[in-house]
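One protein chain omitted, others in place.
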Amino acid sequence: MSAQALLEVKDLVTEFALREGAARAVNGVSFTLSQGEVLGLVGESGSGKSVTGFSIMGLVDKPGRITGGSVLFEGRELVGAAPEALRRLRGNRMAMIFQDPMMTLNPVLRIDTQMVETIHAHERVSARAARSRAAEVLTRVGIASAEERLLQYPHQFSGGMRQRVAIAIALLNRPALIIADEPTTALDVTVQGQILYEMQKLVREAGTSLIWITHDLAVVAGLADRVAVMYAGRIVEQGPVAAVLDAPMHPYTRGLLGSVPAANARGSRLRQIPGLTPSLLRLPPGCAFAGRCDAVSPQCAAPVALREVAPARQVRCVHAIASGVCL
Amino acid sequence: MSAPSVSVVPGDETPWRRLARRYAESRLALLGLAMLAAVLLLALFAPWVAPQNPYDLGKLDIMDSRLPPGSLGGEAGDFRYLLGTDGQGRDMWSAILYGLRVSLVVGVSSGVIALGLGLSLGVLAAYLGGRFEQLLMRIVDIQLGFPSILVALVLIATLGKGVDKVIFALVTVQWAYYARTARSAALVERHKDYMEAARGLGLSRPRMVLRHLLPNTLPPMIVVATVQIAHAISLEATLSFLGLGLPATEPSLGLLIANGYESLLSGKYWISVYPGVALLFTILSINLVGDQLRDVLNPRLAT
Partner (left out) sequence: MLVYILRRLSQTVVVMLVTSLLVFSAIFLVGDPVELLVSPQADQLEKDRARTALGLDQPMLVQYGRFLRNAAHGELGVSFVHGRQALELILERMPATLELALLAMLIAVALGIPLGMYAGLKPDSLGAKAVMAVSIVGFSLPGFWVGLLLIMLFAVQLGWLPSTGRGPVVDYWGLKLSVLQWEGLRHALLPALNLALFKLSLIIRLTRAQVRENVLLDYIKFARAKGLSRARVLGVHLLKNIMIPLVTVIGLEFGSVIAFAVVTESIFAWPGMGKLVVESIFQLDRPVVVAYLMITVLMFILINLAVDLLYSVLDPRMRLRAAQP
C-alpha cells in the first residue's frame, strides 16, 4: 500500500445479471501496481482476468456491472466515477490493447483517421502535428514506411502488423498504464515473440506500467515483474514472477506449471488438472479449487482469505498458509 | 467482450418444447399467435359464424345499402348490421368473413405451392451442384432483382384474370425466395459432420436427403414462409384492388376495399375501412409470429 502506487484495486466485484442468476466474474480481487511495474495476470478462460481488465477501464457492458470494491488510479476513484471523467482517462492516462487485432480496428476507416482521432479526443493539436506524432509512434513499434501506411486500411495489414498498430494507438498519448488483454494469443508464434520483445522494450523506455493478461505462463516468465494467478474470479496466488514460477504455493499454480508440456519428460503422459472450473453462478462458499485439488481437507469448505506468507507474496490456500513453505 | 460462459444444467426437453418455450418468452408474439388463431378460425368457420350469406342475392335488400355500423334493417327490421352495409345492402361483417376466407386460401395455397417448388429446386440444386445449380441460381437472382408487384402485373397482363392465374402469379413471385433459402440451408447442412457420418454408414441418397437434410433446412424455410405468405396476401389484395385480381364472384378483401372507394369520399368510410382493418389484422398477426420465430430459430442468437 505504498503512497506512489499507480493503481490500487481493492475487493473489486463485477457481476453479470444472466437469465439464470447473477454470475460473479470478478469476486473480490485486490492488487496494487507501481509506476513502471509489469504485472502478469494469469488464468484460464472464465477465470475473470479479462473482466478485471475491463472493469478497471470502465468498459464492462450490460448485463455486467461493477457491484463492489474500489479502483484507485493515480489517486482517483474510478468505480462510480462520472462517465465523462472516465472517458477523459481512457486512451489518455490508461489505454487498452485487445486480443483480436482483426476485430479491434475499424475496417472502414483509414489508419491515420483512427490514430489522429485518439489524439484529438484528448488534446488540442493541429492535424499536422497529430499526424506526425502518429507516424513517429508507428515507426517506434516497428512499422516501416509509416507515412504510406497511415493512408492504408486495416485489411491491408497482416495480423502482427495490426496488433502493432493497436499498440501504437495505445502509446499515442503517453499513458501511465497499459492493459493488454491477451494481445498475442491470436498471432503466430514467431510474431508473438517479436511483439513481446518490443512491448517490453517500449514499456521500459517510457516507464509505463503494464498489466499483461494471458493464459500462457511462458509469456509471463520473460516479461513480467510480478504475477497474479486468478481462478474462478479470485486471485489465488501473487508474487514476484521468479519466486512464483520456481516455487508455486497454490495447488492450482502448481497444476498449471506441471501441465506445461516442456515440464514433462518426453514420452510420458501429459499431466492435467482433473475436473472443471465451477460455474460462476454457483460458486462454493469455500475454496473454489477444492473439487479438483489433491490436497483438499475439511478446512477448505470455509471461505479462504488471501494471506501474505512471505514478503510481497500472497496465497489463498489453507495449506500453503499453514506451512508457510512451498509444497 | 461477451458474458462469461456459464455452464447451465441442461434440461431434458425436446427441440419442439424448447422452441415453444422460447417462443412464449415474448408476450407480443403470444398475442400475435392468438390473433392468427382467431383469424384462421373465423375464416374456417365463416359460413357458420357469418350472420348473413353475402353472396345469396336473394337475401339482400337494396334498400339497406350504405347503412352505417350498428344500424337495424333486414326484412323484419330486426337484423343488426354490425359493421354497416355496402353499396348492395350486404352486411359488411359477413362480407369481411367470406373475404377473409378467400384472401387466406389464395395467400396460403400460393405460399405452400411456392414453398414446395422452391424447397425441392433449392435442395436439388445444393445436392447436384454444377451446371444445374449455377443456372438455377442465376434465374433466382434475376427474378429477385425485380419487384414482385411488377412481375405480378406483367403476368396478369399477359395471362388475364382469374383465380388460377392469380395463384400462378403469386407462386411465381414467391418461389425464388424459397429456392434461395433452401439452397443455402442445404449447402450448410450438406457439409456438416452428421452427413458425413450418414454417408459413412452407407445410407442411400434419397434417404439421406429426406430424413436428414430436409428436416434441418426447415427452420429458415418457416421464417421465410411467414414473411412470404403475409406478402402474398397483401399482393393479392393489391391486385384485387386494382381490378386485376380475383373476380367479383369470389371477392377478396382487396375488392371489398375497392368497392368502397367512392363512398369514402362522401364520408361513408365503413365500406373501405373495415375490410382494411381485417386485412391489417391478418398480416400483422402473421408478421408478429414470424418475427418471433425468426429470433428464436436464429442460430447466431442460440445459446
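Note that the chains take the letters A and B in the order they are written out, and that residue 1 is the start of every chain.
Quick note on the criterion: a residue touches a chain if its C-beta (ideal position, glycine included) is under 8 Å from a C-beta of that chain, and two chains touch if they have at least 3 such contacts.
As the structure is a prediction and not an experimental result, all values here were calculated from the model.
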item	value
Left-out chain, listing which of the shown chains it touches	A, B
Option from B:126, B:230, B:246 or B:293 whose C-beta touches the chain left out	B:230
Hidden partner chain, touching residue among B:20, B:38, B:112 or B:154	B:154
Missing-partner contacts on subunit B, residue numbers	1-2, 142, 145-147, 149-150, 153-154, 156-159, 230, 234, 237-238, 241-244, 254, 257, 261, 264-265, 267, 269, 272-273, 276, 279-280, 283-284, 286-288, 291
Touch residues of subunit A, complete complex, unshown partner	57, 59, 61, 87-92, 95-96, 98, 100, 103-110, 117-118, 121-122, 153, 155-156, 166, 169
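As a working rule, only the chains that are shown with their structure count from here on.
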item	value
Geometric centre distance via CA averages, subunit B-subunit A, whole Å	53
